[in-house]
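All protein chains but one are shown in place.
Order of writing sets the chain letters: A and B. Residues in each chain are counted from 1.
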Amino acid sequence: MDRTRFEITSKQLIFIIVGTQVATAMLSLPRVVAAEAGHHAWLAVIVGAVFPLAAVFLIVALLNRFRDADFANVSHQLFGKFLGTLLILIFVGYATVVQSVVIRMFTEITCVFILPRTPIWAVSLVCTLSVVYAVSKGAKVIGRLNEFLFYLLIIDLLMIIGAGITQGTYLNLLPVGDVDINGLMQGSLKIVYAYAGCEVLLVTYAMVQHRGEILKAALIGEGITVLIYLMIVVVGLMVFGHEGLQFFTWPVVTLLKIPYSSALGRLELVFLLLWVTLGVRPIMNLSMSASYAFTRAFNLDFNRYYAWIVLGVGAGIYVLSLQPDNLLQVFALADYVGYAFIAISLGYPLLYLLVSVLRRQKSL
Amino acid sequence: MKYRWMVIVVILAMSTLLCGCWDTIDVENLDISLIAGYDTPPSGEAGKVAVTALLAAVVEEDEKIGTYSAQTVGETRSRRAYNEPRQYTLSQLQVMLIGKDLARQGFRNIIDPNMREPRVKPSINVAVVNGRAEELLHFMAKKDIKRVSDVLISLLQIIPERAFVPRTSLFCLAADSYAPGMAVAVPVLQPADNQQGVELTGCALFAQDRMIAQLDRMETRSLVLLSGKKAHGWIPFSLYKDGQLYDEGTVFVANQRKVKVSRQGELIVFDIQVTLKGRLVEHAVVQHSSTLYEEQHLREIEEAVADDLKMQMQDFIEFMQEELRIDAIDITPYALAKWRQEIAPQLEQGFIEDVLINVDVEVILQNTGELG
Partner (left out) sequence: MASFLNRLWGRRKAPAYKLPNQQKSDKLGASLDSKKKILDPYVQKNRDIIFREITIKADPRRRAAVVYLEGRVDKQVLYEEIFKSLMLESDAGTLQQGAANQIIDKISHTCLTIGEIKKVNLVQDMIHALFDGLTLVMVDGMPEVLAINITGGVQRTPDEPPVEKTLRGSREGFIEDLSVNISMIRRRLRDPNLVIEKTIVGRRTRTDVAILYIEDIADPEIVRNIRDKINRIDIDGISAIGYIEQFLSDNHYSPFPQFKSSERPDKVVAELLEGRVAIMASGTPWVLIAPALFVSFLQASEDYYDRPMVANFNRLSRYLGYILAVSLPALYISLLSFQPELIPYELFVILAQARSQVPFPVLVEVLIQEIIIQLVVETGLRLPANIGQTVGVVAGIVLGQAAISANIASPAIIIVITITTIATFALPNYSMILATRLIRILFILATAVFGLFGFSLGWFILITHLVSLESVGVPYFTPFGPVRFGDLQDTLFRGFIYRLKYRPQSIPVMDRQRQGQQNG
């Protein structure tokens, strides 16, 4: 098997983790969090980060126990051929559903702001095809791509900050003291959907060249994600206030439409122009993880089958993404994806850890 | 081999997609609406709203003004679709005019379709027409103004560069007027007295979704200075000494505001500090012959301007607290920032009338131009 196509550096792991998390959810994030947590939404972002952090620690703790930390390999070792394969397939299925939700959200945003008359199937199709093309190139390319796109993300974020500073007021964030604990907790749960994505570490762990740096890289990645979300939520609150946020489906896009700008008529379109390339990152990363895990689960030859499996996963995503009838269903699905994320990213490592501890004791 | 098939699949998919250019509408097939005016329907016509659109001159020589009235804004768009040859687009909408009658009735039905439409940018300027928007546009077109759009767009766009009148975007109107206890000011236009063009007569205040008051130019100036909206403008002054007119002239200043909020027991006290910085434009020393560049004299002018403005502002605050009973000068957020949980529930019932608002005005004239 051509392992070199699936090698990434620990630096690229940072960007893969950031890239899988920060995408479509970011545009509606301030509204979703502020609905529950009010003007303390930014605190909810920090509190909500507990889930992905715990997941990262658990995954690293689990995979550190194995010399060959390949996800498929570990599953087979712990659960035997049949059960292990079943668990991998559940993971692949989960990843496919998440991707289909993301791609649908992506398509909806595109259709609302850029292409109001283009049918959803067409937009979804070209997205899936571009993703399949990128994924078929292997993890190395995905890593580099994530790294490059991260810097585009920074440009986008600078635009948001610029609009926020000129249009917003810090008064909307005050006072800091009176925290509504209940709302904060609700908000933290709501934000979990936005943190979905760190479970790619389960699969990408084995691809990283220097294993010693994985934990550090993953934590830095999580840190960057939290910072970005924090910034977006703060800017959203500054411009709209927590009540004003509720009017807009994607407040982050709307806030770019507010400034008077004479040179470029529409800041939000420039933003979306860059964002289109950013929005496909989680689909790309998850699709790569799923295809890789699938190929390894059945021990197939990478050179012969990987591209076809990528195509198959792509077809699955595409068909699933066309299922919801409207945007509200997509948002509802996104909530379920958040819960599934908690189940997968915490449940898998816990289950695996438990079994591996039991097994090792038995064998000793 | 594998690669060859992949390429074929992609090419096939791409060529299928090429068959449908769903969103393509070339510019020459568009009716580009630059200004939209909203009125109540003229007497005798059914419906709730009349939409007047000023369309850019693309194929025709002149800009075109067309009015459709219907029950909703969306319905007027549909009527337009039946009657006009080209596709109506809002993507270049620059100015929104609201007729006074409609503004008094409530404008929720025109804000919603415009904020919802992604192609309308929320930063377009809004103005109220003292009269009917449709008539204002026709009046301007009749006055042989080649490009009505240019006049109106730049008039509203650069208001803050030259007058103490607020410039309000659709987003501000929508967001602030729905905030409880707050009012938002929108500039008011009308045909000029000399029948040559349009003029700004002040502003109108909107709370919730309707117009609640119309202010003249003086009141508008006080409002702008108090609310801290950035503006530049000329302010005349007259300086009296011993009851006699001693000097008069004009200053050109830019404004700035600082708000402090504190509490004396239950009473919330706002201290508003308005600072005006600028230069002396002209003055005429009537009964004085000594050197003009005395600092003392400049101080006296500054004080005269400040006193004058302070008096007007206090009048305006009184008017606001007692008659309007609503916050038009954007100070509630400062109180909210300190006591949000306590104040937020009572904003609906009335908050601004029970607070104390102190104003202090400082004028700083930085230079006196080329003459001393």
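Following the convention adopted for this analysis, contacts are C-beta pairs under 8 Å (C-beta built on N, C-alpha and C of every residue); 3 or more make two chains touch, one makes a residue touch a chain.
Model, not experiment: these values are computed from the prediction.
K.L.:
Considering the whole complex, which of A:C127, A:I224, A:V253 or A:I344 touches the chain not shown?
P.N.:
A:C127
K.L.:
Could you tell which one of B:R80, B:K121 or B:R340 touches the chain left off the display?
P.N.:
Considering the complete complex, B:K121 is the one touching the chain left out.
K.L.:
Using the touch rule from the top, list residues of chain A that touch the missing partner.
P.N.:
9, 11-12, 110, 114-115, 118, 123, 126-127, 130, 133-134, 137, 141, 143-145, 147-149, 151, 262-266, 269-270, 272-274, 276-277, 280
K.L.:
Take the complete complex as the reference. Which residues in chain B touch the chain that isn't displayed?
P.N.:
3, 7, 14, 17-18, 20-21, 23-28, 30, 32, 34, 56-59, 89, 91-92, 94, 119, 121, 153
By our rule, only the chains that are shown with their structure count from here on.
K.L.:
Quick check: how many Å separate the C-alpha centres of chain A and chain B?
P.N.:
Taking the average C-alpha coordinate of chain A and of chain B, the gap between them is 41 Å.
K.L.:
Which stretch or stretches of chain B touch chain A in the complex?
P.N.:
Within the complex, chain B touches chain A at residues 2, 6, 9-10, 13, 17, 20, 22-23, 115, 118, 121-123, 157, 169, 171, 174-175, 179, 333-334, 336-341.
K.L.:
Provide the residue numbers of chain A that touch chain B in the complex, in ascending order.
P.N.:
Residues 39, 112-113, 115-119, 122, 125-126, 129, 133, 136, 169, 171-172, 174-175, 178, 240-241, 243-244, 247, 254, 257-261, 265-266, 304, 307-308, 311 of chain A touch chain B in their complex.
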